[in-house]
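The complex appears here minus one protein chain, its other protein chains still in place.
Presenting chain A:
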Amino acid sequence: MKDTPLSNCERDFLLKAIEEKKRLDGRQTYDYRKMKITFGTDYGCCFVDLGKTRVMAQVSGELVAPKENRPNEGIMFFNIELSPMASPAFEQGRQSELSVKLNRQLERCLRNSKCIDTESLCVVSGEKVWQIRVDVHMLNHDGNLMDAASIAAITALCHFKRPDVGIQGDEVTVYSPEERDPIPLSIYHMPISVSFSFFQQGTYLLVDPCEREERVMDGLLMIAMNKHREICSIQSSGGIMLLKEQVMRCSKIASVKVSEITELISKALENDKRARKAGGRCGFAESMPQERITALKTDETSVEMTDASERANDIVENAEVPPQTVPSPVVPAPGVGQVGQGLQNTWGLEEEEDGDEEEEEQQMEEEQDEKEDSREGDVVEISDSEEEEVVILHPETQDKSSKNAASSSNQKGAETSKQRQKK
C-alpha cells in the first residue's frame, strides 16, 4: 500500500516553522523525543519507544561452526525487519532500500566497531562457536528508526545472557538456566547512533527528526558514538555538502546525547536486574494480568506554549492529569527506564529566562520530594515499588546531586559553543 503523500502545504509549513526554530511537537532544535526502554520477559528482549516510534529487539544465540578464516571467533548477525505494522508503506518479505540502509548502518555501528568480544563466544576452536543473532522489529514508524534500532539492539545485547557450556573431552554440554546461571555477553562499549537532519542545504539542523521532518529534509547525518566520545561510524546521506565545522558541531551534540542515552540504558538495565532479582514477573509480561492493553502506553500530546512560565504550569497540569485517568500510577511495569514521560523535555538547551527556570526547578523539587516520599514508603513492601522503576533524567537535578558533573558540563560546553556559533 502506498504511503500517505506529503502535501505542499505541509512541506511549506514545516520549512517555515524550521526557519522560525519551531518544531511540530514543541521540541527545541536539539531535543530528543520522550524515550522509554522496556524489557520483555526473556533475556535479550527490549522495546524502545522514541516518541511514537517503537522498536523491538530480540537477541538469540545458537551454536554453529565458525567461519573458515576466523576459527575462534563467534558470529554476529543483525537483521532489521520493516513490517507493514510500522507503516503501510513497508512491504512484507522484500528488502527495501531503507531496510538495506538501516541494516548496513546497524552492522557498521555494532559489528565493525568491535563492541562485542567475539572471541569469548568461541566454544571449541574451529568447531563450535556461538552465533548471536539480533532481530530488530519496527513496530511503529514515526521517524528516526535508526536511533531507536541502535538503542534497542545494544540494550538487548547488554541484557542478553547465553547459556553456559561445559566441555568434557569431545563432548559439549549446554546447561539449562536451572543447572548453571547463564552468562552475559562481554561488551566493551555501547555505540549509539544519533541522527541529524539538515534543511535548506544545511542551513538548519535538527536532532531526532520525526517522520514528517524526515520527508522534507535535504540530508541526513548519522553519527554512531560511544560514551568515551569515540566515533564508531559516520554516514551522510541525501547528497548534501556539509562543512567541516558542521560535522564537528554534530559530533559535539552527539557526544552529549550519547552520554545521556547511555546513562538511561544503564539505569534501565540496573532497574531490570533489581526487579528480576526481587523475583516476580517483570517486563512486558507484567501488563498481562492487569488486562490493560494500554498499560505500556501513555499517550499525551505535548502542547506548546509561547511562555516558559506557561510551560511550568503545563508541568503541573501534566503531573495532575494521569491519576485522574488511570487509578494506579502511570508507571507501567517494573524494569522500565524512561525519559521525559509526562514531564517537559528538558534535554538540550535550557531556558534563558531565570525567573521561569526557578519556578520550574521548584516544580522539579516538589516532584522529587514526592518521589522520595513514595520511596520511603516503599521500603517495607518491595513488590509495590512501582515508582522505583522509573528513571527520569533531569539535567537540573543531576546538577544538584553533582553525580555526573562531567556530562552536564560537557553539555553546557556544547551549548555555549552552539550559541556562539549562532551569534
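Methods note: a contact is a pair of C-beta atoms (placed from the backbone, for glycine too) under 8 Å apart; a residue touches a chain by one contact, two chains touch by 3 or more; residues count from 1.
We adopt the following convention: contacts and distances are computed from a predicted model.
> Leaving aside the chains you can see, what is the UniProt protein name of the one that's missing? Options: "Exosome complex component RRP40", "Brix-domain-containing protein", "Origin of replication complex subunit 3" or "Acyl-CoA N-acyltransferase".
From the listed options "Exosome complex component RRP40", "Brix-domain-containing protein", "Origin of replication complex subunit 3" or "Acyl-CoA N-acyltransferase", the omitted chain resolves to "Exosome complex component RRP40".
> Write down which of A:20, A:171 or A:245 is the residue touching the left-out chain.
Candidates A:20, A:171 or A:245; residue touching the omitted chain: A:20.
> Determine and list the chain A residues touching the chain excluded from the picture.
Where chain A meets the chain not shown: residues 1-2, 4-13, 16-17, 20, 22, 24-26, 299-307, 309-310, 313-314, 317, 321, 324-325.
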